[in-house]
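See structure below.
Here the complex is missing a single protein chain, while all its other protein chains stay put.
Take a look at chain A:
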Amino acid sequence: MTTATEATSVRTAARVVGAVKVYGSGDTAVRALDGVDVDFAAGRFTAIMGPSGSGKSTLMHCAAGLDTLTSGAAYIGDTELGSLDDRRLTLLRRDRIGFVFQAFNLVPTLTVAENITLPLDLAGGGGDPEWIEALVDVVGLRDRLHHRPSELSGGQQQRVAVARAFAGRPDVVFADEPTGNLDSRSGQEVLGLLGRAVRQMNRTVVMVTHDPVAAAHADEVVFLADGRLVDRMEAPTADLVLDRMKAFEVRS
């Protein structure tokens, strides 16, 4: 499976085609995604932005196989997610996707080192020790490896989560508001880590955020509003993103 990964990661790491997601039914039905087509190129850092309720989290969850589409298709590499049962989906998440969540989400009973290798351990394989070593140095947690998450600061915990996300060299790492619970300095550190992983280690990151400063760390920003893809922006800066966002608010 990992060899196949190398081959497909050349072009598109993840994509959705005609993605529609409807919550509820009848009068109370809400179209969270209303026909979205987007692909996330391999080796790139993409940010998904949009106002609250624009469907950006839903898009990410569906693209990452955490949620299922009402219609349309989501792919990781060439694998269509809708055709997978729960077990295959779980294995796909374990082997080909990494996650960073807003609220750290570390396992409190495991040490830092164990949290980092958790997906690899769940798979039962050892992973690549050199890669893990390198990751530990990149996130700067070598002296904390045997601590428990409760003994770390929020920023440190999120750095552990980042290391965990990249531990299995997944096709793509999805980050859901990774800086939402952090102060600005820690947030910068985490964003810096994600950026470095993409540019220096040739990884792929898709990040949902509502913070223009965070979005500015990405290579490209896709804008969502009312469940539709409304714009894309290459080489974003915080000011440009902010202006674009303000434009939405005026319109709505």
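Here is the rule we use: a residue touches a chain if its C-beta (ideal position, glycine included) is under 8 Å from a C-beta of that chain, and two chains touch if they have at least 3 such contacts; residues count from 1.
Keep this in mind: contacts and distances are computed from a predicted model.
**Student:** The complex lacks one chain in this depiction; which UniProt name from "Predicted Zn-dependent peptidase", "ABC transporter substrate-binding protein", "3-phenylpropionate/cinnamic acid dioxygenase subunit alpha" or "ABC-type spermidine/putrescine transport system permease subunit I" does that chain carry?
**Tutor:** "ABC transporter substrate-binding protein"
**Student:** Considering the whole complex, which of A:Leu84, A:Leu110, A:Val213 or A:Val230 touches the chain not shown?
**Tutor:** A:Leu110
**Student:** Pick out which of A:Arg44, A:Arg144, A:Arg164 or A:Arg244 touches the chain that's been left out of the picture.
**Tutor:** From the options A:Arg44, A:Arg144, A:Arg164 or A:Arg244, the contact with the absent chain belongs to A:Arg164.
**Student:** In the full complex, which residues of chain A touch the absent chain?
**Tutor:** Here the touching residues of chain A are 61, 66-67, 86-87, 90-91, 93-95, 98-99, 101, 103, 105-110, 114, 118-119, 121-124, 164.
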